[in-house]
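Shown here is a partial selection of chains from the complex, left in place.
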Amino acid sequence: MKIGKATIPESAICASDDETIVVRGADLCKELIGRLSFTDYFWLLVTGQRPSTSASRVLDATLVAIAEHGLVPSVQASRMTLAAAPDAIQGAVAAGILGCGSVILGASETAGRLFLRVDALAQSRSLSIEEAAAEVVRELRASQQPIPGYGHPLHKARDPRVARLFEVAAEAGTPGRFIAIAEGVEQVLPAITGRELRLNVSAAIPAVLLDVGFPAEALKGVPILARTAGLIGHLTEELARPIGFALSYQAAREQRYTGALPAGVTLKKAE
Amino acid sequence: MKIGKATIPESAICASDDETIVVRGADLCKELIGRLSFTDYFWLLVTGQRPSTSASRVLDATLVAIAEHGLVPSVQASRMTLAAAPDAIQGAVAAGILGCGSVILGASETAGRLFLRVDALAQSRSLSIEEAAAEVVRELRASQQPIPGYGHPLHKARDPRVARLFEVAAEAGTPGRFIAIAEGVEQVLPAITGRELRLNVSAAIPAVLLDVGFPAEALKGVPILARTAGLIGHLTEELARPIGFALSYQAAREQRYTGALPAGVTLKKAE
């Protein structure tokens, strides 16, 4: 079935014959393996260019910052899945990645788009960052859209990863424009929303990455790649010391059934 | 429902409060972000220890070696999935990872287990690598099991990534025991199987990683993490220049229906 018009698949990423594998214009064996880090290779795969030293350092920092935060929902889902299907690690990783959605890890991308919008508005109308941030935030509020990347269920003061990522970015000599925008949004939020919502890691990641030229379209890939590393750590532990079913037992221990019972039926309380 | 005996979930990977995140015994913000590479962090997450310089170099090389090889089946599945569900990148990544199974990328783990078996046999019975390799390969053949990590549909001579990975391992000063075992198996294969099956990248990866102490249980995680990077590269391209439906169109273009038709029905040939 022909869906859409294109029928010839074109790609600029990789070509090979039996002796040579070319990736993004370079000979994989001669120029890449053993010569650049996995982080730099990720940048090359996504953008087609090698990263600057600053960009490489900042991308490494964001991947380390977001890879692991304990038994979060996606890790629980992944470990339960491995407990039920221990032969298919790829399935457990996939189950964990499927929880990288708009509410949890996807905010990296939506916060990035918010910052780009503030930037574009400030430039096109010669506004200060604060003015532009206030206008964009007010528009989001008016259309009842959330402000992605601010507030955290655990880290009520600023998420500690935020300051560290901004520090790394400063050390790496990035321009800092998008950090200023992220902080500008943070500054205008209390007056507009009535709540002290502080920057979280999902806003810090696009702030530092946009400053080194990482493409906005690929921002969601950063937490996905990072979490894959975290998931593999957890699944290796799960194989050795399983807790998938213990998590599930605890999760449902206090559950309440709010539906009806058939006439005459009483259920024993689970121990 | 209580499945198994354990009910308290224990994990040695991460703990946190509102100010501090501890991962594998280190303060994430003070000791890890901006101080170690994502590759080294992956090693730390999986093993609980920081890698040696050799280990770090070898792990980087394997991740770069296996991340990308063009429009392979899992990449096709992933790009078709994004074409059909463009809002959910995590779903397209998951679909691609689900193709990291026993036939394609899972061979890294099974080849690793084969090498460990040869090693254990050689040590316990004081055999040479070739003798032990021959015995293990014969046993696998006798029980009609495949020899994972040898032969490649495209790279009929030795996969070019193999030599490069072995070179990097040598430069990094690894002991080379498992490389010798991998080559020992390659050497005995023709006489036993009657086929010239050369080492492919899925055997080279465990060979160099076992030599630097990477745990066998986590070997499957290496191609999964690496391919996630490759998939994100492809999905970023797919968002900009979609080919998911073109791949699908081509895939089915020469399909043949081998079932029956209802009486009197003739189907027009698709253009």
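Here the chain labels run A and B in written order, and each chain numbers its own residues starting at 1.
Throughout what follows, a residue touches a chain if its C-beta (ideal position, glycine included) is under 8 Å from a C-beta of that chain, and two chains touch if they have at least 3 such contacts.
As the structure is a computational prediction, the values presented were derived from the model and not from experiment.
Participant: Since all chains share one sequence and 2 are shown, how many copies form the whole assembly?
Facilitator: Copy number for the complete assembly, per this file: 4.
We adopt the following convention: only the chains that are shown with their structure count from here on.
Participant: Just curious, how far off is chain B from chain A if you go by their C-alpha centres, in Å?
Facilitator: The answer is 23 Å.
Participant: Under the touch definition given earlier, write down the residues of chain B that touch chain A in their complex.
Facilitator: 1-4, 6-21, 23, 28-30, 32-34, 36-39, 41-42, 45-46, 57, 59-61, 63-65, 67-71, 83, 88-91, 93-95, 97-101, 106, 154-157, 160-161, 163-165, 167-168, 171, 215, 217-218, 220-221, 224-226, 228-230, 232-237, 239-243, 245-250, 252, 270
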